[in-house]
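Here the complex is missing one protein chain, while the rest keep their positions.
Here is chain A:
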């Protein structure tokens, strides 16, 4: 005995090249679709994780002070303004505030870094409060400084890798000619911390001949009213308030256009695959007019023929969809890299997040689209009459 499924399947193997080309189309579009859907979800997740990994939800700094270390480094530390350490103490007394930590950001020009020199970013941190605010930081090797004035440094994973330092090695602070001993190297976090060198606040203040700070990180109490706190902070003279929930909104807004684009591309890819499927199946129906007519003389109902042709589309789309999703999973890192290149801001970690649910959803979409595109050829095939095939041929 032979089933309709076998008939459909064997027919697809008849024109192998054509079936393969159509499959490639479906594979590519399902690959694109699942990757883009994965990106749509992964990006926000990664952004959230990035912001959570800051440890603080609000940052206060002097007006004119660039709040991103990257920007600060690009400007070579120029234009940095400073805040008195007391400000941190006064903020800590507010009811919404859980913890505060004072930070001094400094950037020094290192002529030996990269081609023609580069900027080394140093964070002076308070041993008593900073690690407590970032309990998720893990050490690859070593640990925090012995005491708040030690001539020691903790390096972010990438900073250590770049400078090729191990725990126990010495590093030279550029411009200042001060030596610090590396006591710890952090695990990779996927954030800016990876490229930073942490030094005790007092030590960095001494090196820079300053008694001020640049930044205050504020951890807000659970369920506290952040907006109220922000409003109060804005009253501080010459201060700039950065709230990460705002930053997140801004970034998401920036990225919204990109996401719409990304989804349009997915839809277009899907449409192209759909046209391919219609074309292939319709062609194979027209080529088989005689055979289909003869199936009708054997007792096949129009609905039988419809299902037969529909099954062919289903097989094509299910196989193509599965293969595409498999490729997307296999090459997720590659898509990650590609996406990173075109984005204005890319958080660390996995940007293209594909899980089982998303894979199933994609497969469902592909199969649904396939069945939709199979409808016209299948309907057309169902309408072929026996005589259309038997009559009029040489």
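The rule is short, and it goes like this: a contact is a pair of C-beta atoms (placed from the backbone, for glycine too) under 8 Å apart; a residue touches a chain by one contact, two chains touch by 3 or more; residues count from 1.
The definition used in the following text is that contacts and distances are computed from a predicted model.
This figure omits one chain of the complex; the name its UniProt record holds, of "Cysteine desulfurase", "Fe-S cluster assembly protein SufD", "Acyl-CoA dehydrogenase" or "ABC transporter ATP-binding protein", is "ABC transporter ATP-binding protein".
Among A:21, A:268 or A:301, the one in contact with the hidden chain is A:301.
One of A:1, A:17 or A:209 touches the chain omitted from the figure, and that residue is A:1.
Within chain A, the residues in touch with the undisplayed chain are 1-4, 6-7, 10-11, 13-14, 290-291, 293-302, 304, 383, 385-387, 389-391, 393.
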